[in-house]
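Heads up, one of the protein chains got dropped from this complex, but the rest are sitting where they should.
Showing chain A:
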Amino acid sequence: MEQSRITKKYDLFPRTLGQVLNRFGVEALDLTMTQGRWMHDAWGWPVDGYAAPPGFDVRAWLRTERRNATTLDKDWVGLTNALSGLFCGSLNFLDGTNIASPALAYKDRQGSSLLDVLRHGRLAREAVCTENLTPWGKLLPCSTKAGLAAALNGYRLFDADYHSIQTLVSITCASKDSACTQQLTQRVVAVFNPLRQSNKPEWSFTSLMDRPLNRPACALAASSTLHVTIPDLPAGAFQLHPADHAAVMINNKQVATYVYLRHHSLDPASATQSLRCVRLVFDHPPTTDFSVSRYLTDAGQERGILAVDLTNHRQVGDRTAQYTDVLPWFVRAYLHTVAYTCYPQGHATPADGLVEGVWFQHGIDRQRPTVMEVQVTVPASHLCTLRVEYELANLQYAEFRPDAERGFEVGSGLVTLFLNGTRPARLPTAIDPKASDVVRIHADAVQVQLPVPDFSMPYNVITFTCTVLAFYFGTMFSLTLSRAVSYRIDETTKKPVVVKIDELVWHKDE
């Protein structure tokens, strides 16, 4: 797909990533490396678009012009291998058996008007570590030698309750058929708990990161700013140092802004170095008015039920939700068993819920996963459950992972909420004030236990067969070939003397 005659220039955009996108015809790419689950009940809503599912998640929008399905498959393999080389992760395991092209989800992310196809793959089991953070940092213009990224300490970052390293490439076209620009956004989302370091509800930048902010800001950055959301407490309950800061209102919340200076040497006691906040009381996080819980029920290793609970806590106002799930091929879900029941909160009598549409792609063994997308309405103050029954397949003994008893992760489901103008209550600060009309909630990842064969069987077979052969065969063989011999006791020497057969015969005749 690349045009080899055009000189490609890369200055701020990293060449390593740009060449990969160019070669495989990728218009937009979302790559997130996350560990942990965003706890909505404890932390409220995440900032718009900052939540990511646990593990590695890759979403690529590939151009389809001049490429048929086979070429797209080959290019997808090349893309995942190139990305796994770039980010040091095992993305090359995302082959045809675990990627999906959902029809309904992520429609708002497809920015350009060109035809392209979405391929989405997820590795729920991957762990994120410094090996992934370092190449991500190398993509930045100033890498991790200057700027805010210099403060990222791997020890503290990977110790956080939730951390996500995100690389997002999006495309904007000024108008149809005009030149399009690709933008690269690199993000680290982390949730730190200062109570784990000290028992006081106060934090400072140095105590969180264990590293002072003493490098200058990146000289190539147009702006480097630090935003601190001012907590919703009365003025005496907290102190924010340094006190002289600009305050802006973003999304109805007050935010303190600090400008990170380029030449810190001009100002040795730079204000940002001593950034800290002292709090005397706890404040409660804003609650979310929609919650999702995903779990498995029914016992046994042969079949089960995957259930998703959608709760609308609002008193008034229905919500439209789209549930997208990608189940691996060995979890065979049956479309006719999809059931959607709604219970008014606090009551036990069910009522039938409203299902607006179902899009189902059945999985083919060892070829493609099951993709299920259901669009439902959750009425106000109702708890609605979406259930689907599944059956587990028997895997061949070589298809199990090294720790077979652990089971397999069935990646998290995705609930897309359409706000239709009604924003959820008290969404926290969004740095980018342009908010979108959808909220994505990533449900919990579940684990299925597949029936595990006895891996010692080959050894058992060899041992058993060899033992049987050695004892039984040897014994029987020697028995069949041994001779019966007659003997008589000699009168004089009292010892047995072997009698020859012809002697016996001679005696008889005599």
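Here are a few things to note about the model shown:
The definition used in the following text is that a contact is a pair of C-beta atoms (placed from the backbone, for glycine too) under 8 Å apart; a residue touches a chain by one contact, two chains touch by 3 or more; residues count from 1.
One rule holds for everything that comes next: contacts and distances are computed from a predicted model.
Think of the chain that is not pictured: of "glyoxylate reductase (NADP(+))", "Electron transfer flavoprotein subunit beta", "GPI transamidase component PIG-S" or "Mediator of RNA polymerase II transcription subunit 20", UniProt labels it "GPI transamidase component PIG-S".
Note on the undisplayed chain: of the listed residues A:141, A:379 or A:407, the one touching it is A:141.
Within the complete assembly, A:86 is the residue of A:86, A:208 or A:306 that touches the hidden chain.
Residue in contact with the omitted chain (choice from A:233, A:335 or A:470): A:470. On the side of chain A, the interface with the absent chain consists of residues 2-5, 7-12, 15-16, 19-20, 22-24, 78, 82-83, 85-86, 138, 141-143, 145-146, 216, 218-220, 262-263, 462-463, 465-466, 469-470, 473-474, 477-478, 481, 500, 502, using the contact rule stated above.
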